[in-house]
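The structure under discussion is supplied below as structure tokens; questions concerning it will follow.
Up next, chain A:
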Amino acid sequence: MSDALLPLSVFVPLLAGVCVFLSGGGARSPVALSGVLLSLAISLLLVMAVGSQGTLDHALAGWEPPLGIRLHADGLAALMILLTAVVGALVSLHAVGQFAGKSEIANRFWTLWLLLWGSLNALFLSADLFNVYVTLELVTLAAIPLVLLAGSRQSVSASLNYLLLALFGSLLYLGGVALIYGMTGTLDLQLIGERLPAGGWPVGVATALIVAGLLVKAAIVPFHFWLPPAHGGAPAPVSALLSALVVKAAVYLLLRLWAGPLQLPLSAPWVAQLLGALGAAAIILGSIQAMRQPRLKLVVAYSTVAQLGYILLFFPLAVASAWQGAVYHGLAHGVAKAALFLAAGNMLYHLGHDRVAELRGMGRPLALSLGAFAIASVSIMGLPPSGGFIAKWLLLQSALEQGLWWIVATVLVGGLLAAGYVFRVMRYAFMEAHAGPSVDRAPTPAQPLMVWSALTLAVLSIVLGFTARPLLTLLGEIPLGGG
Partner candidate 1 sequence: MTLPGVALLLTGLLFYLAGTVGLLRFPDVYSRLHAITKADNVGLGLLCLGIALLSSSWGIAALLALVWLLAIGAATVGCHLIARHSLLERQRGRRE
Partner candidate 2 sequence: MMAGLDVYALAAAALIGLGFFGLIVQMHPLKRLLAVNVLGNGVFLALIVIARRLPGGPDPVPHAMVLTGIVIAVSATAFGLALVRRQARDEEGDDE
């Protein structure tokens, strides 16, 4: 019966979002908060069920594939749902503080965020190539209006660019799905894996289209221009959700497709090297850009572009410890990046601006938010004792075992570059200033809820450094050839 949890974990958040939409409640609306709690409970129940019973399957509408759609919850999906639940719940707490008083915007945030939560769970559970397209669209179309919540002129043009490129990416992906359906006659990930012909033009073109589409959605280097304005311009809880979860969904799909249907084409040597090279380029270029940004939220946004590159480093390695390293990096980055954005949001909320050069001497008034920023950036830099360090260790170990020196160099240089842009911010915080940081308007101290949610997420990113064993046993072995 526990496999009924799968559809529930999709529809509870969706229906909660609908209820909030109908009830029209504000920031503290009981409907929204109980919706968040219920979704959190369902997600945790699902993760525990997967933990105890292994992978769960649920054929929707009673029709087995290839006719119907199958929901599939394995270790990878469970971990991503756990990440969504934990980061989502804490960001929701922050949103209660951030949107207090602005009831109309708060209602839109709650509706869209709960719908987004449901679609993220749907995406992680989906084991059907076309259903992945629909959930990918759902996730994007929930994310873009969230960016619009800020209502400023930049956020309008940012969301327009985001929409255009997101549609472009999804349609490329759909082109690939069309070709694969033509060849295999089915959309179920596992069946495709079995029926896909080994080589030939159609398989190559289909894989290229799907991978290109997902790279656009994941804002990997050549296609990353839409991410910083969108994540930088959005309100803090939104940019936290976008960077930690939405962009991660596209990269997760690359891993899911590698593990399932597209194992053969994606593990072709030159394809794997290309993806690895793109990842390395993302790390280097993203970090360099992050060092040159005048605004704090743009620094953190470019850091997302860089950190996503690490997960792509899995493909040239394609070995069990690299799989665990890439997935664990996804988790650690999700938690740490959410903490960074919330902390940056608190500073913006307090000072009215987030120009890095003018954050001088903000140590005093924003001590806790600055502390959260510092603790979370330890994980971003991959320094011990954080989750980011464990992921870096796993990636380095598998790279060294296979003698891929350019990956070793990229991971190490990536950590140093991350230290570059983090300590650039910290330097201003510690700089001595007589009158404290410059302020655009009367300083409005951040609500306690906002500060403590950022701090909890930051501490969580450190705790991830110690809880690697249970999480990685939940992830299980690298799924070769099966859906």
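We take it that a contact is a pair of C-beta atoms (placed from the backbone, for glycine too) under 8 Å apart; a residue touches a chain by one contact, two chains touch by 3 or more; residues count from 1.
Selection criteria: all candidates are chains of the complex that A comes from, given by their letters.
Predicted model only: the values in this text are computed from it and were never measured.
This complex pairs chain A in touch with one listed candidate out of 1 or 2: 2. Note for the complex: chain A touches candidate 2 at residues 130, 134, 137, 141, 144-145, 148, 152-153, 156-157, 159-160, 163-164, 167-168, 171, 174-175, 177-179, 181-182, 187.
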